[in-house]
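To start, I am sharing the structure in question, which I have written as C-alpha cells.
This view holds just a subset of the chains, kept in their places.
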Amino acid sequence: MEKTMAHKFINEIAPGEQINDIYIIAEPILRSTTRGDLYIAMFLSDKTGRLNGRMWQATETVYKSLPKPGFVHIEGRSELYQNNLQIIINNISVVDVSKVTLEDFLARTDKDTKQMFEQVKEIVGRLKNPQLKALVTEFLADDELMEKFRNAPAAAKLHHSYLGGLLEHTNSMLRVAVAILPLYPQVQADLVLAGIFLHDIGKTEELSYDMAFSYTDSGQLIGHITKGLLMINKKADELTAKGVKIEQSLIDALGHIILSHHGQYEFGSPKLPATPEAFMVYYIDDLDAKLNQVTAAIDKEQSDSNWTGYQRALETRLYRKRLE
Amino acid sequence: MEKTMAHKFINEIAPGEQINDIYIIAEPILRSTTRGDLYIAMFLSDKTGRLNGRMWQATETVYKSLPKPGFVHIEGRSELYQNNLQIIINNISVVDVSKVTLEDFLARTDKDTKQMFEQVKEIVGRLKNPQLKALVTEFLADDELMEKFRNAPAAAKLHHSYLGGLLEHTNSMLRVAVAILPLYPQVQADLVLAGIFLHDIGKTEELSYDMAFSYTDSGQLIGHITKGLLMINKKADELTAKGVKIEQSLIDALGHIILSHHGQYEFGSPKLPATPEAFMVYYIDDLDAKLNQVTAAIDKEQSDSNWTGYQRALETRLYRKRLE
C-alpha cells in the first residue's frame, strides 16, 4: 500500500465497505467459537475512533505475529453487528512504523511547528545572563532532544494533548511572558524565559506518543518535573566538563522554577513557589493550559446547548454562548 | 497646629523628645492607680508604627471626649519605660479629620493616581460592545464612586494594601490583559476588560480606610464580590430607566466573572469559573496580586538573609537573592 493513498478514517467508514488500509491494532485476543473454531478479536483505531475487528478462521501463528499494540495492514469488510459497526478481516499483516503517516493516528497541532520553534529560539536568544544563555544554548544544540521537543504533546490528556502540543504550549507561554514582563520590572526576565523554555522539557521523556498518548515506564515512576531537573543538571555538568562553569545558585534558582511550577503539592510539585519568577511561571503555565483546555472543551461539543457536559477536572460545565 | 508643619513620624521619635503633633488614638482605657488616681492608657499611631501613651491625672470628662478610635492632637514627651518608648501626655484634644494629612496615617501607592486612572479610562474606552460600553461608562460617570475607586486599597492585608491600591491593581491587570489578549483570540476581549475594571469595584464599599484598613459592617456581612454584583445590576437598572437596555445574558456573563474571580469556593467565590473570560480574569487577578504580595514581602525585610520570614499565606519563606 502506497503512503500516498488517502487514509480511510474510522469515523468515515460506512457499513458494507471494502477495507484496505493501515490501522492500529490493540488488545488482540485469540478465542474459540462454540464449535471449537479459533478466531481473533481486536480493536482497530486511528485518531478518529475505534472499532471492533473479528478475524474468523484464525490460527495461533497469525495471532502470535500480531503486535500488542502496533500498526497493521487490514483487508476486509465493514458490517453492522447489533447496531455497532465492526470489521471482518480477511488478511492482516504487520506494518513497519516507517511506512506509516503518523498524523493519521495521532492528532497534531494545527499551528506551524517550524515557525513556533523559530519563535522560541528567538525569544530565548534574548537572554542576557551568560550562564543561563549557555545552558539554554546547550539544550537548543541537542538535536535529538529538540526533535522530541517539537513533536511531544504537552500532556496525555486535558490540555495540548496532541503532537506538537509541548512546543505550542511553551511557545505560547513565552509570548505571554514577553508581553507582561515589562509590567513587572522586579521579576528577573532571564530566569522566567529560561524557566518557561525548560519547565516541561521532562515531558519529552515522560510521555510516549508513537501510537497513542501515554506514559513511559520511566515517566510514570519519576515524572516530568524530576526528569526536567535531572536534564538541567546533566547539561550543566556537560558544560562544566567543557569548561563553562554554571553557578550552583543559578541552577537551583532555575531548578526551583521547574519543581514548583505546578504551584501546589497535590498537583505533584515537591516545592511551593518561593521566588517572584517561580510565581510568574506557575501562573502563566496554569493560564495557558486552562485556556487551551477550556476552549478545546467548548469547541469539541457538537450540541446546540449553551453548556458543555460536566468537566470533572474543572468541577463545572462550561458556558459556550458568546456575546452577540 | 498648621498642616504645613512636617509630621513627626512614630518611628522617628527618640526618647526624651517634646511631642506636639496629631496621631490616631485607639483603645483608650480609664484606669486607676494603686493610690486611686485616674489615668488613661491608650495607643498612639501613624502609618509608621504604634506606641503606648499614658495621661496621668486624667478625668472621666477627658476620657469621654476621646474618639475610639480617632485623630487627636497630643502635647507631651517621649520616654523609655522598661526598654519601650512611650508618650507621657500633658494635653490631648480631638482633631477633625478635615485638618489631617491622611497620607501621614495610611500608606499610599507611590504611583501616579491620575495617570493610572487615565490609563484605565483609555483601556476600557476601547470596548466595542455597545451595551458593555454603556455600562462601563455609567460607572465612569459616577464621580463619587470613581473618587473611592481611586483611593481605596485593594485589600486590608496581603496585597496592594495601601491607598490607591485598588486602582493600581486594576490598572495593572488591565495592562496585562491588553498585552496577552491578542494571544488568545477565542477569548472575548470586551468581557475580560469590563470584568477586570469591575472585578473588585465592591471593595469601595467593603473596606474602610479613613484611619486604618478594615472592613465596613456591610462589607463584612456581604463581601465585595456580592457587592460588585449588586452595583452592576443597579447601574444596569439605571441605564434601563434611561432607556438603554442591557441584556440579562450580558449582565450574567459579566456577573459570572465577578462571582468566580477568586477561582475556588474556599476563597469566597460562590461560583467556579465557567467561561474562558472568567478563567482569564481569575488568573490575571491572582498573578498580579501574588506578584505584588511577593515583591512587597521581599522588599519589606531589612535583614541580610537570603530568605524572608515564613509567609503564612504562601506556606513558604521567600528567596530574596537575585542572579548576579
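Observations, loosely collected:
Order as written gives the chain letters A and B; numbering starts at 1 within each chain.
By definition in this document, a residue touches a chain if its C-beta (ideal position, glycine included) is under 8 Å from a C-beta of that chain, and two chains touch if they have at least 3 such contacts.
Remember, predicted model here, so these are calculated numbers, not experimental data.
Every protein chain here shares one sequence; 2 sit in place, and the complete assembly counts 6 copies in total.
Rule of thumb we're sticking to: only the chains that are shown with their structure count from here on.
When the CA atoms of chain A are superposed on those of chain B, the rotation angle is 180 degrees to the nearest 5.
Spacing of chain A relative to chain B, judged by their CA centroids, is 45 angstrom. Interface of chain B with chain A (complex): residues 129, 132, 172, 175-176, 179-180, 183-184, 186-188, 190-191, 249-250, 253, 256, 272-276, 279-280, 283-284, 286-287, 290-291, 294-295, 298, 314-319, 321-323.
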